[in-house]
Structures are given as C-alpha cells and as structure tokens.
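Removed from the display is one protein chain of the complex; every other protein chain stays in position.
On to chain A.
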Amino acid sequence: MLRVRNLEVVYDDVMLVLRGVSVTVPPGGVVALLGANGAGKTTLLRAITGLLDVHDGEVTKGAVTLDDEPVHHLRPAALVRRGICQVMEARRIFAELTVEENLRIGGHTSPSRIKPRLDDVFDLFPVLEQRRRRTAGYLSGGEQQMLAIGRALMAEPRYLLLDEPSLGLAPRLVEQVREIIMAINKRGTGILLVEQNATMALSIAGHGYVLETGRVVLDKPAAQLLADDDIREFYLGLGRKSFRDVKHYRRRKRWLS
C-alpha cells in the first residue's frame, strides 16, 4: 500500500503548494489523479519519488508511507529500489543516448536483471526493439512516451506513477497508452495516473481524486466520478471555470430553487 497522508509541500521555503493531501494507492490498483494546471499534481509525484530537493521543495507536514514505512525522506535511488518509479511529465528521455542506453539507465539500480528486463520491455513495446540502436531524440512523440514508460519498467516497479502520459498524443496513441497502462497493471503493478484527460484516466482507474490548488476536493470511486455532473462539466467542456466555481454555482442554484 502506497499512502500519502496529510501532505504539505513548500517550494523555496515560502510557496505552499500542497495543503494536506491524502491519497492511497492499493497494491495492484489503478488510481487517477485529476486537476487543472498548477493544481499540484506533479508536485505530489515529486514528493512521492524524492525529487522535491531538485526543485528546492520540501515536505513540511504529513507523510508518504510504503507499506506503513515512512519513505518521504529517502533519496530517489532508494525509492526506486523499493519499487516506486515515475514516468515524468514531458517524457524526459535522454535524447542524446540510444533507445537501449535509455532503457539500461532505467535498470541502473538492478544491473544483474537488465537482460531479462530488456527482453520483457521489448515484448511490451516491439517498436523499441526495432529502434534499439537509434538515438532516442529522433523517435516520434508516441515512441518517446513508450520509451519513457519502458525505461521506468526496467526497474520492475511495484508502483508506477505516470505524469500526463497522454499529453500531446493523437487520439489513437492515447488509446494505445491506455492499453499499455492496463497491461502493466494486469501484471500486478499499482498505478497512480495523473491526467488532464479525465475520460481516459477514469476509464481504467478504480478510484479517482480531484486536486485543486493543493487540496483534494473530490475523492470517489472512478465510476462515481465519471457519472459526476461537476466532473463532466469541468473536464468535458463548458468553459474554463474552476471546479470550485462550478460547485458554488450549483449550490447557489439549489438555494435559489
């Protein structure tokens, strides 16, 4: 069980960006994390994978626990060894390295397992095997996303965190990413899926959270979120209103009627 409890994160000692966030990812489960730009989704993933340091960020309250062991003070390498891996926003592949070198770095923490892991990743992404000696920067956007996911899988994560994997991809590729995530989950890997594409995320998630300005404002089974009028209104069109505005608006309506 991967749990975030009441987490507060501050950047540069002053910017409070997460204000008491609690999220739970059960082993083998899929959890969707939705939220508008700047809500703090990426920050939450950084906190879980030990990358806040790089950004001058700090956990000031709360905890991240893996099977009840607090892990938010561990280094990224230690977290990867414990089985928490992240596919970062915007893919962040090593463009100057070859496809295979990218994957090998994904297996950095378990050098003795690289060979079988490579075979496994190539099974899941045959296109990467075809391009294994090619410079990663020359791959198409979709292939780069596959590479980013494959690279994370090289570490055999128990929990895989994905930050907007469908961003900038054509609908056909989004569908492919969706299927890959389901395939990874089927092998027992727990998934925390950050997405702007709510329909896609909720269609595979068991549970969903909506984050707004550093707070969880909704926390429901995915099916209920999908059916939720507010979610539909906010994520499936109807202007650029904030989720909270939608809610206020509805409350007021109820009060009027």
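Following the convention adopted for this analysis, a residue touches a chain if its C-beta (ideal position, glycine included) is under 8 Å from a C-beta of that chain, and two chains touch if they have at least 3 such contacts; residues count from 1.
Basically, contacts and distances are computed from a predicted model.
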Protein name (UniProt record) of the chain left out of view, among "Pyrroloquinoline quinone biosynthesis peptide chaperone PqqD", "Branched-chain amino acid ABC transporter permease", "Ring-1,2-phenylacetyl-CoA epoxidase subunit PaaA" or "Acyl-CoA dehydrogenase": "Branched-chain amino acid ABC transporter permease"
Option from A:69, A:96, A:119 or A:179 whose C-beta touches the chain left out: A:96
Touching the absent chain when the full complex is considered, from A:76, A:142 or A:206: A:76
Sole contact to the chain not displayed, among A:106, A:165 or A:214: A:106
Positions on chain A where the hidden chain makes contact: 49-51, 54, 56, 75-77, 79-81, 85-86, 88, 92-97, 101, 104-106, 108-109, 111, 151-152, 155
